[in-house]
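Omission of a single protein chain aside, the complex is shown with its protein chains in their original locations.
The chains carry the letters A and B, assigned in the order they are written, with residues numbered from 1 in each.
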Amino acid sequence: MSRQTAGTAFTALLRRDFLLAYRRRAELLQPLMFLLVVVTLFPLGVGPSPGLLADIAPGVIWIAALLATVLSLDSLFRSDFEDGTLEQMVLSGQPLALIALARTVAHWLVAGLPIVLLSPLLAMWMNLPDEGLLILIESLAIGTPVLSLIGAIGGALTVSLKRGGQLLSLLVFPLYVPLLILATNAVSSAVAGLPYTGQLGLMIAGLIASLTLAPFATAAALKLSLT
Amino acid sequence: MNPIYLFFHKTGSPPWFYSFSGTLIPWLWAGFFIMAAYGLYLGLLVAPPDYQQGESVRIMYIHVPAAWMSMMIYGLMAIWGFIALVWRIRIMEVLIISSAPIGAAFTIIALTSGSLWGRPTWGTYWVWDARLTSELVLLFLYFGVIALYNAYDEPRKAAKAASLMAIVGAINLPIIHFSVVWWNTLHQGSSIGTSGSSIHPSMLWPLLWMAIAFKFFYGANLLSRARVRLLKQDHRKRWVQDLLTEGKS
Partner (left out) sequence: MSHTPFILAAYLICTVVLLWAALSPVINRLGLLRQLKNRHARMDKA
């Protein structure tokens, strides 16, 4: 087998993940449909009063994004684990953290980015005032990669477990709490005309931190799951 | 043998259905284009703007027919689903799953055109009234049937599951129809019914022409999709092989 640089391995993995995602695209649309359905359930449950919906909009949209992301995380490593590809990747000699990062990037592009793109629709349904829309999109654009990065750790930890999916949510939701608080607070502040740059700044710091650290944790978790 | 019975019996045969629908499709497209052209001519150029709503009422000429189609198609899917489950006729299964994306498309058209109609006339893109909400739920039902079908590997099993789902979901349809009566909402009261309508004829005719045009669209699109699906499902069978070797039709 020819020597590969880490860079080409990264792009090769990305390309493979996109090809696999394209073949399973009906499956990948399900978390997004779930996102739409969950947001729709809130007005049906709490009543369509526009003021109430506007108040809870940032939280509802963000929680729906969390739920949809967790749904899509369960299968992040599972099929590769089951057919042995994951083991081959670990044995390949390429830095495992890079492999984990490639998988996470692919996941965000396929599962997280669509959430960002759908957010204006969700904002309309939840009556979010116009002042909050841009900040909502920004908070999701910064936050969904963090969801993918941290979620990958959870996915790697639970991939070898039978009922991994439920445990995954349990593991990952507490880790998401700071992000949820910062993001919803940023949007609510923007709507109220209060400053929100501090919250966004902290979120960006969180993104950088998870970008540099999470892949290593994911790699360690993958090695653990494979032993 | 009764010719009608014979006709339906023949449609159960994939190769016969394939060639018969092939001859029908161009006529259906012709019908769609002619009626849509006439309907749009009446709706956009001849009909007057509404006294209260102004020009935006012209959106009604695609919004209402699309909404009608979205419900009709789901109803057909449920009825055919019942037939398919009881009599296990494969062509019905193909028609059901071929209808679903078309129904979803009309639902999306109804929702988006309704949203754009609502903004200039009632000030808001979206409101959670009973009818709009039911239409959105209908869209989710369509997505669910499509996703359910795609989740199964085996086509006949998938079709059974989708049929069941369609029947269960058909409970939604009466709710949409009666929602305007049951709830006092923002949405316009039911103005077309069996007791005569309260829409001025100059607006009613374009509406009806567009409604019929959409039915022709549905017919043409449904048969096109059904034919492709039959080819895919039967690609190993003799009739498809023969079709391939004799050059495409």
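In the analysis below, a contact is a pair of C-beta atoms (placed from the backbone, for glycine too) under 8 Å apart; a residue touches a chain by one contact, two chains touch by 3 or more.
Computed from a prediction, not measured in an experiment: that's the story for all the values here.
Asks: Which shown chains does the chain we cannot see touch?
Replies: The omitted chain makes contact with B across the full complex.
Asks: Given the contact definition stated above, which residue among B:15, B:31, B:75 or B:101 touches the chain not shown here?
Replies: Candidates B:15, B:31, B:75 or B:101; residue touching the omitted chain: B:101.
Asks: Just name the one of B:42, B:96 or B:109 that touches the chain not displayed here.
Replies: Within the whole complex, the residue contacting the unshown chain is B:109.
Asks: Which residue from B:88, B:119, B:156 or B:200 sits in contact with the chain not drawn here?
Replies: In the full complex, the listed residue that touches the missing chain is B:119.
Asks: If you put the missing chain back, which residues of chain B would it touch?
Replies: Output for chain B: 54-56, 58-59, 62-63, 66, 101-102, 105, 108-109, 112-113, 116-117, 119-120, 217, 220-221, 224-225, 227-228, 231-232, 235, 240, 244, 248.
Throughout what follows, only the chains that are shown with their structure count from here on.
Asks: Please report how many Å separate the Cα centroid of chain A from that of chain B, as a whole number.
Replies: Centre separation, chain A to chain B: 35 Å.
Asks: Which residues of chain B touch chain A in their complex?
Replies: Chain B reaches chain A through residues 125-129, 133, 136-137, 140, 143-144, 146-147, 150-151.
Asks: Contact residues on chain A for chain B in the complex?
Replies: Residues in contact with chain B: 26-27, 29-30, 33, 36-37, 40, 43-44, 48, 53, 124-125.
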